[in-house]
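Now for subunit A:
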Amino acid sequence: MSQEVLDLVVEKVHGFLGEEVLAFEEPEPPAEEPEEEEKPARRKKPEPKVEKPADLNFGRPMIILDSKKWTLELAKMFRDDEELQFDFLSCVTGVDYEEHMEVIYNFYSTTKDHYLYVKVKTPRDNPSVVSVEPLWKAADYMERETYDLFGIDFPGHWNLRRILLQDDWEGHPLRKDYITDKKALGLD
Partner candidate 1 sequence: MSIKTEEMVLNMGPQHPSTHGVFRLKLHVNGETITKAEPVMGYLHRGSEKLAENFIYTQFIPYTDRLDYLNAMTNNYIYCAGVEKLLDWEIPERAEYLRVITMELNRIASHLVWWGTYLLDIGALSPFLYAFRDRDICLDRLNEISGARMTFNYMRIGGVKWDAPDGWIEKVKESVKELRENIAEYDRLVTGNEIFRARTIGVGKLTKDQVINWGLSGPIARGSGVNVDLRKTEPYSIYDRFDFDVPTREEGDVFARYKVRIAEMHESLKIIEQACEQIPSEGDIIHKKGARIMMIKPPAGEAYTRAEASKGEIGVYVVSNAKTKPYRVKLRRPSFVNVSILQDMLVGENIQNLVAIFGSLDVVLGEVDA
Partner candidate 2 sequence: MMDLIWIILYAVILLGALLGAVTYAILFERKVIGYMQVRPGPNRHGPWGLLQTIADVMKLLMKEDIIPTAADKKVFILAPVIAFVPSFAIFATIAWSENIYGADLNIGVLYFIGISSITTLGVLMGGWSSNNKYSLLGAIRGVAQVISYEIPLVLSIIGVVILVGSLNFRDIVFYQQEIGMWLIIPQFLAFIVYMISAIAELNRSPFDLPEAESELVSGYHTEFSGFRFAFFMLAEYVYAIAISALATTLFLGGWLGPAFLPGIVWFLLKMCLFMFFWFWLRATLPRARVDHLMGFGWKVLIPLALLNIVITAIIKVWMG
């Protein structure tokens, strides 16, 4: 079920953009490792996760897009396409990876009963992701919150102001390089 939805989404996105942004070339499988004695598992380093632009994530379809490719029209396609109909925006959030930032949209379709994660990558300097607030009003507060805590700009949002922190707060606390002023907070 989820794999079908993923294939469908990939097909639609490629059809819309006219280029295969979600295609993924399998890296060459590493040469057969020499047979070694089994090491205790905990000493083994976790393998770096190879990110595929379109994949299943715990059974849920997930696609990764660049913020340049993410436009309001594409989002509108997600919402209005007959076969997709992602009408419910469940959650908007941001993650600060040290090298880039991501905005994650969790869509759900109340009519088709399927899910989609859309991860939009954006550079760390001047992060900016097109707002979907005109399409899903649910994004109103959640994008404001993401802006507030991460400093990601959402062009197209009608009222992008701080929401949880006070208006004159400096910095964006959930960024990894945010330095907590412990003195000011009385923690030190």
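The candidate set was assembled so that all candidates are chains of the complex that A comes from, given by their letters.
Odds and ends about this structure:
We take it that a residue touches a chain if its C-beta (ideal position, glycine included) is under 8 Å from a C-beta of that chain, and two chains touch if they have at least 3 such contacts; residues count from 1.
These numbers were taken from a predicted model, which means no experiment stands behind them.
Contact annotation for this complex: of the listed candidates 1 or 2, subunit A touches only 1.
Residues of subunit A that touch candidate 1 in their complex: 46, 48-49, 57-58, 60, 87-91, 93, 95-96, 104, 106, 110, 113, 117, 136-142, 145, 149, 162-166, 173-174.
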